[in-house]
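Pasting a structure below so you can have a look.
Here the complex is missing a single protein chain, while all its other protein chains stay put.
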């Protein structure tokens, strides 16, 4: 239910971005992705609670939105999206059967990242597909400029863009509306989102990250997701968990930088991999945060396939 | 028993290729590999059923055949092969103790892929070994040509080469003989092989894959293995499983392209990694296909170490 609302909002946000950019392929791809991924889940008899929670559809919608973002439109692209969305459901089921069943680690958007990496890499090899993102390159001219501190109005805009980028929205007004929506749904989640966005902003600037990337909010969306997942969604909130989520948020800014460097020679975007890896590492030892220490906790949010 | 026949056929096929090319290092390496890997399995007391099923010998023969294929002959090469084959047995035991025991995922040729990647990468660093394949390169000139559709006789030859390449045989007559052999052993397996080869051929051409690579059957052998493994060997055949195997076959064509791009900056061949990754992902959620849904199935083919 809750995820259905989130999903509808997400599709709405993508549609809005398409309307602004006059490029509807991303919206159509996302819609196709959610339909194909969910239908595949039905065909392979994936478990009902996970389907109802939108776990499969969520990864399918991301694959369907990502492929037209990084691959130019062509007849083959649409076949690619259909197969990619169907595969994302298989990968989601594979993650559930291994990571989640054995260790209680939610797959989250990990299946999307793995599927999209393989598909974008493959696109380089097919004449019928043209990758539009920057191709493979050895990063030799790394950022070594001094610190660039934006003025206060710009800082506020980046604060909101960090949140908007979670829904792939690059303008600050969308981010502000989303933050209001999160606060309405849950005060706690709203505070976590705002703190994570501010912390990510502060850390990225203080470390001297590329100003343009910071400005677009691209250093913020994975840390916001990591802060929310660790601090609110998958662990019982407490003071200790709040500190832990703060560490996860800062870590995720560094992991974002690390993935951006590591993936560059391969010509692949980081997608949400920084959030996924950070969250996996911080959630794996979750039993430490259980009400009864040293007893593994089977958080229902995860075993029921809840998704951030 | 069955695997012994397959193994003998495989060695015979390699010997035939050596006879044609006058390069016997691959055949000698393969023979050395199977002996060393199996002897190592005995020494470390690996489980008898897996030894008898040829699980260890199979990965050893592949390491023994792959190293002379990608590394020029030298005294050090032969020491490298001996150690590589012995290690492949340890890696096979490690995969069995983790992937297979916890999640019922067969190691298959995954241990070969991991061992061969590390050994070929290492060969670049040793003056006593010379890697003969294309070295590390940033792929900047990716295929962007229009579609190239071979004429019908050529299409038929590629159809058979896709199958021959499973046994590293590049000529279409070998592929035809192998397909007849598979049909004699099992009608179902024969149909799965033929369908997978035709599908891989169709998809690779329609996507605009590099025509020369397609012509050699190199886009076909991993998808054929994936179709066979998912559709016949590790899951109980049914209409649903047939659809699932079709998706695995198509996916494997894309994963083949993806691995070819990702491994290029490292100067490493993809080996059977596209088949291995596709199969792992499609077999992990195998309980969905069990007679009693939601009950994990311990398919005897896997726990006994059955191998494709």
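Letters A and B name the chains as they come in the text, with residue numbers starting at 1 for each one.
The criterion applied here is as follows: a residue touches a chain if its C-beta (ideal position, glycine included) is under 8 Å from a C-beta of that chain, and two chains touch if they have at least 3 such contacts.
Note that this is a predicted model, so its numbers are computed, not measured.
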Which listed residue (A:68, A:128 or A:265) would be found touching the missing chain in the intact complex? A:265
Touching residue (missing chain; options B:7, B:136 or B:150): B:136
For chain A, the residues touching the chain missing from this view: 102-103, 105, 138-140, 142-147, 206-210, 240, 243-244, 247, 250-251, 254-262, 265, 280-282, 284-289, 293-294
Contact footprint on chain B, counting only the chain that is left out: 40, 43-47, 76, 79-80, 83-84, 86-87, 90-91, 93-94, 96-98, 102, 117-131, 135-138, 265-268
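Following the convention adopted for this analysis, only the chains that are shown with their structure count from here on.
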In angstrom, rounded to a whole number, how far apart do the mean CA points of chain A and chain B lie? 33
